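Shown here: the complex without one of its protein chains, the others still in place.
When the chains are written out, they are named A and B in that same order, and each has its own residue count from 1.
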Amino acid sequence: KQTGGQRPPHPNRTLATPVARRMAREFNIDIASLTGTGHSGRVRTEDVQQAIARLNAPQETVA
Amino acid sequence: MTSTHYDIAIIGAGPGGYVAAIRAAQRGAKVAIVEKQYMGGTCLNVGCIPSKAMLHVAETLHNLSSVEELGITLLQPPVFHMDKAVAFKDKVVKRMTSGVGTLMKANKVDVFDGLGSVDASKNVTVTSNGNKQQFSADKIILANGSVPFIPSMPGVDGDKVMNSDTCWNLQKTPESLICVGGGVIGIELACMFSALGTKVTVIEMLPNVLAPVDEEVRKLLVRIMGKRGINIVTNARVESIEDVDGQKKVRTTTDKGEQTFSAEYVLMAVSRRANTSGLEQLMEQGLDTDRGRVRVNERMETNLPGIYAIGDLTHGAGLAHVASMEGEIAADNATGHDAIMNYDVVPNPIYTFPEMASVGLTEAQAKEKYPEIRVERFPWAAIGKAVAIGETEGFTKVIIGKYGELLGAHIIGPDATNLITEYSLAMRGELTVDEIEETIHPHPTLSEGLREAVLAAEGHPIHIPPKQSVRAR
Partner (left out) sequence: MTSTHYDIAIIGAGPGGYVAAIRAAQRGAKVAIVEKQYMGGTCLNVGCIPSKAMLHVAETLHNLSSVEELGITLLQPPVFHMDKAVAFKDKVVKRMTSGVGTLMKANKVDVFDGLGSVDASKNVTVTSNGNKQQFSADKIILANGSVPFIPSMPGVDGDKVMNSDTCWNLQKTPESLICVGGGVIGIELACMFSALGTKVTVIEMLPNVLAPVDEEVRKLLVRIMGKRGINIVTNARVESIEDVDGQKKVRTTTDKGEQTFSAEYVLMAVSRRANTSGLEQLMEQGLDTDRGRVRVNERMETNLPGIYAIGDLTHGAGLAHVASMEGEIAADNATGHDAIMNYDVVPNPIYTFPEMASVGLTEAQAKEKYPEIRVERFPWAAIGKAVAIGETEGFTKVIIGKYGELLGAHIIGPDATNLITEYSLAMRGELTVDEIEETIHPHPTLSEGLREAVLAAEGHPIHIPPKQSVRAR
């Protein structure tokens, strides 16, 4: 469910879930380069998985 | 008071429908709900709530057998009166169902008593005692729920053959009972009747009862049920029910040939089917269904525009909290918001003795899906609170993925159904084992076992001996 989340982002809160962080680390993906789709823009595993898929995608399929 | 047009009309006031009604009303919609039988649906009247009230009675009765150890002497054995227990259960049900009525009023939801029929133009006809009322709505949410599925076989409609709709008002404890079906409902009711003093036999067609439950957890439960005197027969197909000398005689075919069982009562609990009464017109108009259940997308939309469906009507989860969450999602979408139902993290509570609960994958499922998993378990016997309350059977089992994420968790033991929420929250919030480990768990509580299971999976549990190969963090 994706509702709510219309609140100010926490100034000193990490903007990624812990699992997303670990996953990004493994693939050398900079969390800050991703657009989070979670609450207050938090980066979730789904966002990282999509980034991984983009990395792995053959060049010609990139629009 | 009632009107001829509504923003949203809801069919069925079970935990799916009434929650959808409240949420939609809170979103500012003008809402009607139609209920043909009882506010609160299966769950409050003949499901979750009466079963948990009776299980509470059963557990209390069962615990009386071990009070001597605590220094409490009962000079005479306790006497159990089924009729009074049923009266207690009725009081609980009454309180909850009338609570739903109050909530409808408080949220200004119009309640229509009667059978609701719907068409694709979103006209609703409510029939009650031959009287008809009609209104239309911009959006419809179908929450018709489910009913017991009774397979046709000789004797199934006989006297003293009950199902989960009809087993709640016995005035005497059955001497003996055969439960046909070893799914969650069958097993819960078997445990309940057993603890109330009934000699129970469970007959299951498959090789295992509770097939979807993690194997290790299931095996322990089956062993405990055996110790409590419940006879579990698997690989047995019930063929007929006969009356012989005032007993019900259940004939089965098994891999070892024919076997028959006798008892005072039979309880049919093989499965449930979607309740499509009132949906005949919609089905003619093309409502998409799949093996009798209404098909929906993750926004809870059916294939017909503006018509949503939720709960037991739609799929086989058969869980009240899933119906309710779907109700919230459907109401959000029907009021112009945007919400998506996620089925990855659905806790599954099972009210046996001891309780079981799980969330996420079983070990077998996880092994198939992920190459690198860690699986570990932590026994209740090593938790001070469990020892202090004398409930040490069982364990907590976790399945951890390579990012330290919980893939699945399974608890068998005291309070399992409450405890599973910690793991559910961790999974939904995408926390890793590190956050669970860093969270101070209060002492002495059962929740300590959940942290310890994670520590065990990480190779450094505190309250059980380390494994041969202790892994440094």
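Operating definition for what follows: a contact is a pair of C-beta atoms (placed from the backbone, for glycine too) under 8 Å apart; a residue touches a chain by one contact, two chains touch by 3 or more.
Source: prediction; values computed, not measured.
S.K.: Kindly state which of the options B:V111, B:A236 or B:A357 is in contact with the chain not pictured.
M.R.: B:A357
S.K.: From the list B:V250, B:A366 or B:L450, pick the residue that touches the absent chain.
M.R.: Considering the complete complex, B:L450 is the one touching the chain left out.
S.K.: Among B:K30, B:H56 or B:K367, which one is in touch with the chain left out?
M.R.: B:H56
S.K.: Considering the whole complex, which of B:E188, B:E393 or B:D415 touches the chain not shown?
M.R.: B:D415
S.K.: Consider the whole complex, including the chain that is not shown, and state which of B:Q26, B:Q134 or B:N297 touches that chain.
M.R.: Once the missing chain is taken into account, the touching residue is B:Q26.
S.K.: Even though one chain is hidden, which residues of chain A still touch it in the full complex?
M.R.: Answer for chain A: residues 1, 3-10, 13-14, 18, 39-40 touch the chain left out.
S.K.: May I ask you to list the residues on chain B that touch the chain which is not drawn?
M.R.: Those residues of chain B that touch the unshown chain are 15, 19, 22-23, 26-28, 43-44, 48-49, 52-53, 55-57, 60-61, 63-64, 67, 69-76, 78-88, 92, 95-96, 99, 102-103, 106-107, 319-322, 324-325, 328, 337, 342, 345-349, 357, 382, 384-385, 387-390, 415, 417-422, 424-426, 428-429, 431, 435-436, 438-448, 450, 460, 462-466, 470, 472-473.
Keep this in mind: only the chains that are shown with their structure count from here on.
S.K.: Would you mind pulling out the distance in Å between where the CA atoms of chain A average out and where those of chain B do?
M.R.: 35
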